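Could you have a look at this structure, given as structure tokens, before my questions?
Heads up, one of the protein chains got dropped from this complex, but the rest are sitting where they should.
After this line comes chain A, so read on.
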């Protein structure tokens, strides 16, 4: 770990100003501190945002939910409204990491956690995300947990968050505040695909702080989060599906689906959802949706299996959802 300056921000604008001048936001630290110890990230200054007034979960005027960026993963998962009306989010959170980590991890930090690509964490490996232009050791290496959708020839990292996948399915919006004011954007617009600049992961500008996540009113239908992983708990997703599905008179009337473990960002493809609307639930219906989802999927050896596994996981999620929604 390199020596660094540390300051605690009292206001969001203080935090933004410091960050605009080069400091890195420190929230729960569960990802950032690990990366600093390994010198994968070596900020010269940290600005600790944990004392900012962003710890509340509140109802919005639109009957949705506004989640402060510093609400911990544990508190959010256990929040009564989230459990009752956004169970997919609660389930996703609880399927991530461990109790100890979730007690520290924050909503903002979770959205912006870095990939778990093993070569990203090994400073003796080529990695375009860590050191632009050095190459990608994962491409022909051990890439079991890496992406089959949305990746590029420069980087096949996955975004590891479970929470973000559920939020994407719920149509969450992200509220930020920066040196030049604030904005609100769709969660899907927060992330950038790697292209030839995998080191740039979001559209946030220097100093732009996530202050909250806004959930629209609870959607109709059944919700579930299915996460397939290499052990029963405390492992990142190989494939995950966050789903909200409504069924009326034996036909699917609405479907919101997002996918984890497959792509550099929580993945959503509206064509997959459209293909389900109006259809009667059946393996054929589900597989047709999977065909659309996976049309451009590309494996890299170790992770080839994710393509058929995604199909099967989607089948499982949709079958369960449709049974419960019917």
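The working rule: a residue touches a chain if its C-beta (ideal position, glycine included) is under 8 Å from a C-beta of that chain, and two chains touch if they have at least 3 such contacts; residues count from 1.
Convention: contacts and distances are computed from a predicted model.
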{"item": "Which of \"Xanthine dehydrogenase molybdenum-binding subunit\", \"Isoquinoline 1-oxidoreductase subunit\", \"ABC transporter permease protein\" or \"Hemoglobin\" matches, in UniProt, the chain that is not displayed", "value": "\"Xanthine dehydrogenase molybdenum-binding subunit\""}
{"item": "Of A:5, A:44, A:58 or A:140, the one touching the omitted chain in the full complex", "value": "A:140"}
{"item": "Of A:112, A:222 or A:238, the one touching the omitted chain in the full complex", "value": "A:238"}
{"item": "Touch list for chain A against the chain that is not drawn", "value": "1-3, 37, 39, 116, 118-119, 121-124, 137, 140-142, 144-145, 228, 230-236, 238, 305, 308-309, 312-313, 315-316"}
